[in-house]
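A single protein chain has been omitted; all remaining protein chains appear in their positions.
What follows is chain A.
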C-alpha cells in the first residue's frame, strides 16, 4: 500500500542574503506516514523541526528531495496553485494559534472555506458537528481576544478540520497552553485520530509526543531514531521517549 505522505532525501540549505554563509538545516531526511497514523517529530531547538514542517506545509521549498502527498509531488506545484493546494489538503494547528482578531471565532473557522469560495449554507452545515465535538459551540460569536488559550487552540483545530484535509500538521500545538488545556487538547487529538484523521505533530514536549503512535527523532538535520508505541500506555511511552532523548543528548553520537 502506498503511504499518504512520503518524504524522500529532503535537504535544505539556507543562504544568507549576500550568499556569504550557508546553513544546513536539513541534511537528508526520509520517512513516510500512512493514512490514519498519528506521528510526532521530536528534536531540540535548531534540529531542523520547523524547517521540516514548513516544507511539509508548502510554505518553504527544499533545496533538494521530494515530498509526496497521496503520490503528488508538493515541491513541483506551481506558486500560484500552492495556496489552493494547501487549503484543500492540509490542516494547520500552530503554537500561537494564528487566529485573526478582526474575525469572530466563527469567521476564523470559516476563513479557509470562504477562501475556497464555498457556499454559506454548506459552511453552516460543516461547522455544527465539529464545533460540538470540540466544545466551542458557545463561543462561536465571541472574538479571539475574549476567550482562553485552550479555547483558541480548539478553534484553530476546528479551522484545520473544517476543510476535511488529508493530513493535519501541528506545530508545537501545546506550546502556549497550561497543563489542563494541554491534556484536553491531546485527548482531542487522540479522538480526532480515532475518527480517521492523519496527524503529524512537531513538538519538543515529551508529554505531547507520548500521545502519538510513533515518534521520530531529528538531530542535526537527519532522522536519527524512531520508536513505536505498540501496545504500551502513555506513561510507558513517556519513559521510552525520555530515555531516547537522554541517549541523544549524552552519548548520542551515531557512529560512536
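Operating definition for what follows: a contact is a pair of C-beta atoms (placed from the backbone, for glycine too) under 8 Å apart; a residue touches a chain by one contact, two chains touch by 3 or more; residues count from 1.
Criterion: contacts and distances are computed from a predicted model.
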* Would you mind picking the UniProt name of the chain not drawn here, from "Succinate dehydrogenase flavoprotein subunit", "ABC transporter permease", "Thiazole synthase" or "Cytochrome d ubiquinol oxidase subunit 2"? => "ABC transporter permease"
* Among A:86, A:126, A:154 or A:211, which residue is in touch with the absent chain? -> A:86
* Structure fact -> Among A:25, A:123, A:192 or A:241, contact with the omitted chain is made only by A:123
* Would you mind spotting which of A:49, A:159, A:211 or A:229 touches the chain that isn't drawn? => A:159
* Asked: Residues on chain A that touch the omitted chain in the whole complex?
  -> 57, 59, 79-80, 82-84, 86-88, 92, 94, 98-103, 107, 110-112, 114-117, 120, 123, 143, 145, 159
